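Note that one protein chain is taken out, while the other chains of the complex remain in position.
After this line comes chain A, so read on.
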Amino acid sequence: MLQGLRLSAAIAALSCALGLAPAAAQEKTYPAKPITLVIPFAPGGSVDAVVRTLKPHLDERLKQPIVVDYRGGAATTIGTGVVARAPADGYTIGVVVDAHTVNPSLYKDLTYNTFTDFAPVTLMGTMPLVVAVNASSEFDTLAKLVAVAKAKPKALAYGTVGTGSINHLAVELFSRAAGIELTHAPYRGGGPAVTDLLGGHIHLMLMSATLAKPQIDAGKFRALAVTSKERLPTLPNVPTVAESGYPGFEAFAWQGIVAPAKTPPAIVDRLQKETKAVLDLPEVRKQLGELGFVVAASTPAEFAAFIKSDAEHWAKVIETANVKPEN
């Protein structure tokens, strides 16, 4: 047994040594073949829209095509698991989103470690949420909504795209800040929830600006507030939650890129540099802005720190709001 251990340690050391030497050469020629980018969702969602905006520019800069691999399912853990187990050579990277930092608090049996199995590359940006109600409802300000919710605890219902999703946790966070109690109605995906808000079957929803904007423009939904620190350029007349009497309140969905842990730092840096350069292009910013996406590139170290603090933040909310599935 001990011998076996020693042997495997030796093999590991040897393969490390063997792996490192060509790696140095690899970094200079990287990328020498197409790079697989794992999207942990089915095609067609907001992550897909962002990646499709970046892809032509990234292909051009890396001189190799990015191949998008959709591995949706199980709250992004299937796709993210694929990245965790991929060879750390820079040819498999993946998009992670807010669920990435929420999952360790929700699920005990993840097939990977959120903090040690990845080399964070960069945060791409955040997607603030819009507090939306049906335009024909009595709620014309956030204060009015809170007043009704206080007078009748649990009478108002909000839709989400699932238990533990960012729009669920953001409402929990707000409910605690405002001292109110709301009823949670989870849906499978944004579409059905939007339909029920349109039909007046639920009262409010914290949803991405992408989903909310067309309905707001058409006069079907009313936006009471946005959850970002600053107002959204696409909804300049809508106040933030913070300026509506809850200073410091902030909640958002986000998207970033990670590589498997042990990916050579030079490769991670190259990927970060190129992604940031693309995100900084004015046309890209404009296109992403229309999707309600606020560009926020970061360094790998900043992104790692962000993942850690975001996970701690939601772990606290999940604990106090009692949304853990093990209960």
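By definition in this document, contacts are C-beta pairs under 8 Å (C-beta built on N, C-alpha and C of every residue); 3 or more make two chains touch, one makes a residue touch a chain; residues count from 1.
Heads up, the rule we're going with is that contacts and distances are computed from a predicted model.
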item: Absent chain [UniProt protein name; select from "Xanthine dehydrogenase family protein subunit M", "Acyl carrier protein", "Integral membrane protein" or "Tripartite tricarboxylate transporter permease"]; value: "Tripartite tricarboxylate transporter permease"
item: Absent-chain contact - pick from A:Val83, A:Leu123 or A:Ile202; value: A:Ile202
item: Residue of A:Pro34, A:Pro87 or A:Gly191 in touch with the missing chain, whole complex considered; value: A:Gly191
item: Positions on chain A contacted by the hidden chain, ascending; value: 42-45, 48-49, 52, 69-75, 77-78, 81, 106-107, 109, 111, 154, 157, 162-164, 183-188, 191-192, 194-196, 198-202, 210, 213-215, 217-218, 220, 287, 290-291, 323, 325-326
